[in-house]
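I have a structure here, written as structure tokens, and I will follow up with some questions on it.
Showing subunit A:
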Amino acid sequence: MFPLQHFLYLSALLFSIGLIIIITKRNAIMILLGIELMLNASNLNLVAFNQLNPSTLDGQFFSLFVIIVAVCEAAVGLSLVLRVYHEHKTSIPDELNNLKD
Partner candidate 1 sequence: MEVLSDKLELIRMSVSFFIPELILSIGIILIILIGLLKKESSTLISLCSLIIVSLSFWFGIIQTSLHGAPVNLFLGMIRVDGFSTYLKFLMDAGTLLTVLMTWRRQNEQQHLSEYYVMILAVLLGSHLLVMSKNLIMVFLSLELISISSYILTGFSFSRKGSEGGLKYFLFGSIASAIMLYGFSLLYGLTGSLDFSSFIHITTIGNSPLFLIGGFMALVGFFYKIAAAPLHPWSPDVYEAAPMPVVAFFSVIPKLAGIGILTKFILTLSVMSQPDFSWQIILCAVAMLSLTVGNFSALWQKNVKRLMAYSSIAQSGFLLVGVAALLPQGIHYMLFYATVYMLMNFLVFIYLQQFESRGMHEISSFSGVGRTNPLPFIFMLIGFLSLIGLPPTAGFTGKLLIFSSLWESLQQSGHAILLYLFIFGLLNAVVSLFYYLRIPYYAFIKSGESNLKTNIITFENFLGLSLVVGVLYLFFN
Partner candidate 2 sequence: MQQYLISLLIFTPLVAALIGIFIPAKSIPYFKALTLLVNILQLLFLILIFSHYESNGTIQLVEKQSWITINMGELGTLKAEYFVGLDGLNLPLVALSVVVLLITTLSSWTINKNVKGYFLLLLLLNASIIGSFTALDFLLFYLFFEFMLLPMFFLIAIWGGARKEYASIKFFLYTLVGSIFILIAMIGLYLSVNDPSTPGQLVHSFNMLNMAESSNFISNTILDPQHSWKIGPFPARYWAFLLLFFGFAIKLPMVPLHTWLPDAHVEAPTPISVILAALLLKIGGYGLLRIAYPIFPDAAMHFSWFVGLMGVISIIYGGLNALACKDLKRLIAYSSISHMGFVLLGIASLTTEGIAGSVYQMVSHGIISAMLFLIAGVLYDRTHDRTIGNYSGLSTKMQSYTAVVVVAFFASMGLPGFSGFIAEILIFLGAFKSNSVNGLLHESLAIFATVGLVLSAAYYLWTLQRMFFGPFHLKGGIIESSIVDLNKREYLMLVPLAIAALFFGIFPQPLMDIIDPFAKQFSEFVLNSGKSLTLNP
């Protein structure tokens, strides 16, 4: 068993990089990728923490469902991105500003 902290450092790194990506990248699909990174960070945590309590598989089950949900999110997100592309001719979220105060 590897030191638990080493899993967690990686997951924290992935999560933070996800955050940086969603704030800085001016592209909807890039943001989607950032979200995937963040979800994976959580997954890594869950799997790693499952090692602390090997009698159950709770963490692994959770990560399984996370993956399923990630699929759904990606599908819905992509369909929305495509629609926005068709209607606004742009993939840059900042350029979508019909809705603002």
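Please note the rule applied: a contact is a pair of C-beta atoms (placed from the backbone, for glycine too) under 8 Å apart; a residue touches a chain by one contact, two chains touch by 3 or more; residues count from 1.
Regarding candidate selection, all candidates are chains of the complex that A comes from, given by their letters.
Values in this document were obtained by computation on a predicted structure and should not be read as measured data.
Asker: Given that all of 1 or 2 sit in the same complex as subunit A, name the one that actually touches it.
Answerer: The answer is candidate 1.
Asker: Under the touch definition given earlier, write down the residues of subunit A that touch candidate 1 in their complex.
Answerer: 8, 11, 15, 18, 22, 28, 31, 35, 38-39, 41-43, 45-46, 48-49, 52-53, 58-59, 61-62, 65-66, 69, 72-73, 76-77, 80-81, 83-84, 87-88, 93, 96, 98-101
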